[in-house]
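Right, subunit A next:
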Amino acid sequence: MLETRDLTIRFGGHVAVNSVSCAFAPGTLTAIVGPNGAGKTTYFNLISGQLKASAGTVSLDGHSLSGLSPSARTHAGLGRAFQLTNLFPNLTVLENVRLAVQATRDGAHRRGLNLWSIWSDHKALTERADQILAEVALKSREHATVASLPHGDQRKLEVALLMALEPKVFMFDEPTAGMNAAEAPVILDLIRKLKKDKTKTILLVEHKMDVVRELADRIIVLHNGTLVADGEPAEVIASPVVQEAYLGVSKEAA
Partner candidate 1 sequence: MFLKRLLSNDMPRSRLLALLLLAVFIALAFAPFIFPGVKALSVAAKILVFVVLVASFDLLLGYTGIVSFAHTMFFGIGAYGIAISASRLGPNWGAVLVGLGASLAISLVLSFAIGLFSLRVRAIFFAMITLAVASAFQTLASQLSDFTGGEDGLTFKLPELISPSFEFAEEPFLGVSLDGRLLCYYLLFVAAVVLVLALLRIVNSPFGRVLQAIRENEFRAEAIGYRVVVYRTTAAVLSALFATLAGAMLAIWLRYNGPDTSLSFEIMIDVLLIVVIGGMGTIYGAAIGAVLFVVAQSYLQDLLRIGNEAASGLPWLAALLSPDRWLLWLGVLFVLSVYYFPTGIVGKLRARAAR
Partner candidate 2 sequence: QSNEIRIAHIYSKTGALEAYGKQTQTGFMMGLDYATGGTMTINGKKLVVIEKDDQGKPDLGKSLLAAAYSDDKAALAVGPTASGVALAMLPVAEEYKKILIVEPAVADSITGDKWNKYIFRTGRNSSQDAISNAVAVDKPGVTVATLAQDNAFGRDGVKAFGAALKKAKLVHEEYLPPTTTDFTAGAQRLIDKLKDQPGRKIIWIVWAGAGNPFKIVDLDLKRYGIEIATGGNILPAMAAYKALPGMEGAAYYYFGIPKNPVNEAMVSAHYKEFKTPPDFFTAGGFSAAMAVVTALKKTNGDTNTNKLISTMEGMSFDTPKGKMTFRKEDHQAMQSMYHFKIKVDPAFAWGVPELVHEIKPEEMDIPIKNKR
């Protein structure tokens, strides 16, 4: 169970996330929606530790995460994919994933702190990385350097890194943004598959309402940093605040 309590952050006078308390149970997929600049990414940053909260706490399965570094939170079971692609640009696709696999799995490589073994000897890492690349349909490009990938493929790799961490909590920040409608299903299928595993908690920031409607078990709405709605998808989408502030005087809400 991931829980945030009164989570708040201020940038100067601007309150980007305002006292958000919310709990996310394993086995559910919660969609987080809200206008641009509502504080969704910032909320993620607070949970995963990229930003330090001005007030409030984050805990996972009863253990407080506040004060831990991002890497420690990753070890505690949080996994995160970024909204703006953020990879290791001059390494190959395979190495990107392999690094993520190595980071969280124990083994002779001691999570990267082993100074005295030969890296390629750790075959299990490569095998696992290959498997993940196959899942996101990137296997054919595994030896390309990331910088030369088209945007859509970079987004896929972003998700692959998250999968490689095998966390308890998956946080997706607009995973299909900029992805072709023919390619997006690869990612969405992955998420669907994850949903079946009842021990995983999934958080999804997404602006495409059809995706949200289909996948989400629950929707929370952030607006100006405040949590303004929380509940069943149909109910939340129908609520006036969402209709107005988020979807606009909707011509396409259908």
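Picked so that all candidates are chains of the complex that A comes from, given by their letters.
Here, contacts are C-beta pairs under 8 Å (C-beta built on N, C-alpha and C of every residue); 3 or more make two chains touch, one makes a residue touch a chain; residues count from 1.
Predicted, not measured: the structure shown is a model, and the values here were computed from it.
Looking at subunit A and the listed options 1 or 2, the chain it touches in this complex is number 1. The part of subunit A that touches candidate 1 in the complex is made up of residues 48, 50, 69-72, 74-75, 80, 82, 86-91, 95, 98-100, 102-104, 109-122, 161, 164-165.
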